[in-house]
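Missing here: one protein chain of the complex. Every other protein chain is in place.
For chain A:
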Amino acid sequence: MSSSLDEEASISIPSLAFVAVLGYFIYRYFLSGPRSRTDGSQTSSSRNTGLRFTPAQVDQIAQMFPQLNRRDIMWDLHRNRGSVQATTERVLMGRGLDPAPPSFQPPVSFLTTSSEPTSPPSTTSAKPVTPDLITRYNLQSKVNSKGKEKEEDSPPPGWTSNKDARQKMLQRRREEMILAARRKLQEKDAVGAAPPLT
């Protein structure tokens, strides 16, 4: 009896050690794998270092479960190596998603891409005939950073003998007109939506 107990104990210690070593290698493999790859080609892929999912996958889950936080979705996808199915099952089982740690920093583009294209699929049916002004004049970046935009005032009217400067001035004025109109409408929306404070 005692010998068999000893045997069991002697087996479990090396097997534990084996599991630990194996675990270490698996850990190393997952962590260092993508890193060594990006070291090789640092140019474009380095911005997405270590990310194991695509924005499309995030969009897919965000569409199924709009109540979920995008960051949490990305964190879960990141940990299960981009398995949409695993994340979906997890949510459906009622386990919910772990909150993403603050150190988890997905690229900003991942956070913003879907929130706009996903919400108005109904209006896109009428849209393709004419692109909106934001698309037409390539103002997407300026729309998103509207805080900065406010600092710049519209260029003063004037005339320069430099052809390029003139063209630029006209372009700036156009952009400013469009952005100002958009801001105004958004402000109006905000006023209309907020209940009057009394």
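As a working rule, a residue touches a chain if its C-beta (ideal position, glycine included) is under 8 Å from a C-beta of that chain, and two chains touch if they have at least 3 such contacts; residues count from 1.
Basically, contacts and distances are computed from a predicted model.
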For this session: Just go with whichever of "SKP1-like protein", "Vacuolar protein sorting-associated protein 45", "Ubiquitin-conjugating enzyme E2 2" or "Piso0_000551 protein" UniProt uses as the name of the absent chain.
Result: "Ubiquitin-conjugating enzyme E2 2"
Problem set entry | Of A:L68, A:A86, A:L111 or A:I134, the one touching the omitted chain in the full complex | A:I134
For this session: Would you indicate which residue among A:A56, A:L92 or A:L185 is in contact with the undisplayed chain?
Result: A:L185
For this session: Identify the residue among A:R28, A:R81 or A:R174 that touches the chain left out of the display.
Result: A:R174
Exercise. Given the full complex, what residues of chain A touch the hidden partner chain?
Worked result: 123, 126-127, 129-130, 132-136, 143, 157-159, 163, 166-167, 169-170, 173-174, 177-178, 181-182, 184-186, 188-189
